[in-house]
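Step one of this worksheet: look at the structure below.
Removed from the display is one protein chain of the complex; every other protein chain stays in position.
Right after this comes subunit A.
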Amino acid sequence: MLVLLIGDFNMPHRSANISPKFRKLLVPNKMQHVLCTGNLCSRETFDYLRTLSSDVHVVRGEFDDETLKYPDTKVVTVGQFRIGVCHGHQVIPWGDSRMLELLARQLDVDILVTGNTYECSAVEKSGRFFVDPGSATGSFSVNKTGPVTPSFALLDVQADNVVTYLYRLIDDTVKVDRIIYKKSKAT
């Protein structure tokens, strides 16, 4: 079961489009679910995600239209894993690991997906797994100096473990990293 994690497009405000290198990778009929961490900023972006999979879940980023009524947090169960999604601008201080742990406990999820840092990462902390897909377009961020690397993440959910692939676009070539998270027996 493949789950695409993607967000912080900021289209068309800060970026014109997703890199063609990424568009070539993101093709229909591969992912079963798409979890978006928000900041789509336009209807067209949402429609694009819908072409990838019929099951798209979106949470609200700070630049998404209020009228669209995206929820702040969302929990999706895939296989044996509960996956929580939140944009992350509500978590103060931004990107603080202890506050994120608190949120993960509140939502009672195994995997917490947040954005807003514009930095792609995947770490396991106290039995829970925290994934940040970063920004799909590599658009400018207020709390980050220097250029932002475009990135997204893909979860391959199996019976008792999740393989996370992080896709980064560095110097116009796609670099892939793999991190494996095993669900501990206690949870």
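Note that contacts are C-beta pairs under 8 Å (C-beta built on N, C-alpha and C of every residue); 3 or more make two chains touch, one makes a residue touch a chain; residues count from 1.
Convention: contacts and distances are computed from a predicted model.
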What is the missing chain called in its UniProt entry, if the choices are "SWI/SNF complex subunit SWI3A isoform X1", "Ribosomal RNA-processing protein 43", "Autophagy-related protein 101" or "CBN-RBG-3 protein"? "CBN-RBG-3 protein"
Of A:55, A:101, A:124 or A:156, which sits in contact with the chain we cannot see? A:156
Using the touch rule from the top, list residues of subunit A that touch the missing partner. 2, 24-27, 29-30, 154, 156, 158, 163, 165, 167, 175-178
